[in-house]
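Provided herewith is a single structure, encoded as structure tokens, for subsequent inquiry.
Omission of a single protein chain aside, the complex is shown with its protein chains in their original locations.
Let's look at subunit A:
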Amino acid sequence: MASEAVYTHRDPMLKKRDDFEDILEERRNSSDLRYALRCYIPVLYKELTPCKASELKSMVLQSDQLRYVINQVCKETGMAADEVQAEAAAILEEMAHRLQLSTIRFFAFTLSKVFKTLFRSICVNEEGIQRLQQAIHEHPVVLLPSHRSYMDFLLMSYILYTYDLALPVIAAGMDFMAMKFVGEMLRMSGAFFIRRSFGGDKLYWAVFSEYVKTMLKNGFAPVEFFLEGTRSRTCKSLTPKLGLLNIVMDPFLKGEVFDVSLVPVSISYERILEEALYARELLGVPKPKESTSGLFKARKVLSEDYGSIHVYFGQPVSVRSLAQNRVDRCQFNLIPRHIPRKPGEDIHSFVNDSAYRLVRAQEENMVLKPWVLLASLLLQNHHQMQVAEQKQEMALDELTEQAVWLRDLSRQYGAFLHWPDHVSPSEAVSSSLSLHRGLVRISEGRVQLAFEQGGQTRPGEPCSTVTPEEELLNQAVIILSCASYRNQALHIFLRPALLASAIHTASSSNKQEVYNSFSFLRNMFSNEFILCPGATVQDFEEACYLLVKTGALQINQQEFVVTERGHRTLGFLTRMLDPFLQGYQVVCRFLCEDATEGLTEKQFVPAVRKFIIRHILTGRLRYTEVLSSDLQKNSLAALLRLGAVQKLKGGEEQGTLKVNKVMVNSLEDTLGGKLPTQKAVVARL
């Protein structure tokens, strides 16, 4: 632990960020039609040999890599070569985009209309655009936007068109393609479709990876995909998926291009279109299958004020510099490069680390609105009042005071906070609340969460015709919606919060003890939050640095001392993490007490949900947000990772969960602070 003492912290407040320009402003003042039809001459990759989308396909089909795999498949299956070839062509046909400018122009026109009604502004950092333009000229570029909404990729293409940048080709999930008309429109605006899972399908993988690589290497267009793999329903960043990142890094590792630029893009929505949809989905109302009419309906229903969008194009990250002193590229010297090989351990961990770095880069440039802080405070207050069995509301003045305190704290932690400094804090708070009037209600100077039934219900007390369970779920929709906003600020507070909780649960304030506890929690939550693998020490030091810098904590001879004013900070931080701590404990308890023999992974979420509802209704658990299936799945993943639960493979028991009750029990107790974090446990974890 001491070995990393050289780790130097840059004061997060010194982070320099670009200014934003609102691109809708011009749209409100000039013709959308002229804009859609204007001359579009993007800067292209300097080594680009222009080629049409159709030529691209034949390049892919004739590539050495694909020919090799086709040959392999023939040998394995006994199929004729032209049959397999035809299959490959069909896969490609299904997958390939048909990017054409006219469709983009169509979207430029219609989206201008749509955006102007939905959003107050779409703000883009123009310096980032300039950096991107430079990057596109120099090297093949990969765009990596955060993924919070369906809007994301249309929005990206819209912005790139606006700034005369090369239009990207976008990896999209196959479910979009099911939407007949929209699917084709998206295809013509640059989307290419990939199946959600194609595990062992060698041919599919070969076509897919070669298609992406061919576009990338030739600089045909920037390749865009979502590192998180899917839209985050919780607004927390998701653990990155490595498949596509592996593919786009490969040409560099094999020397086929000099470098690849990865550009993280942070898209922050003040209000997310899918807000309530996500909450329902997390609560087990199944996600509606993407259908064209559904999308239109959604748009109609939601045609109200969604505030503003901030799109921040981050600093391009060079794969070459990421790989410097990390990857020995000589390992590709001894086998022809077109023969597909599973990436070795070192490559895997390199790609994984890079993925985390990129997601953190996305997080770092996410713009936070005051509402994010308000939601955090309101949720905490709601819970505290609930525990105290008081009315779950808060005086507006008090909320404002706390918000100002939290504003200053989050700025010290380096948050990219857009707080309107030109108006008084109370005005800033009021206007934020009014934008989210679906979630909060203000009456007589008091603020509370906007539960449909009004007033508060005590668990167990039936209320009119609605069953307690329905009532609970209705409340949970509001709570989870609020939580999704609070979650946007999690990455700011996460490390200090882990430290605060560690201090809280550790058996003493000895630095080593606290570190052990920190390390345990961090390990426990590494499926829940973005925590780079192997960076425990850095994270710990960072957390210490922030808490010490802000005067909340002192370190005297290896002892942590919480200062007078530190109690407020640490209290806030522990409360931030508390729902997760409780949630994980409940899941553990479920597995020990309630899980039936032969429980499968599929049955897990419904079963644990039932268990939790029961607990909440009987008052044994206060946190409604534990109902989030995201949290439940993450905790299961963590337990699987730690070996406390095993997933059986093969045979009739496929997917059955085998619970090591002793271990799960001890994890639960450790989480609850009942058991000290033993060194041995930490080491084993």
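In this section, a contact is a pair of C-beta atoms (placed from the backbone, for glycine too) under 8 Å apart; a residue touches a chain by one contact, two chains touch by 3 or more; residues count from 1.
Going forward, contacts and distances are computed from a predicted model.
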By UniProt, of "CST complex subunit STN1", "DNA polymerase epsilon subunit 4", "Alkylglycerone-phosphate synthase" or "Signal recognition particle receptor subunit beta", the chain left out is "Alkylglycerone-phosphate synthase"
In the full complex, which of A:68, A:106, A:205 or A:258 touches the chain missing from this view?
A:258
Of the residues listed, A:50, A:78, A:199 or A:336, which one is in contact with the missing chain?
A:336
For subunit A, which residues reach the chain that was dropped from this view?
255-256, 258-259, 328-330, 332-333, 336-337
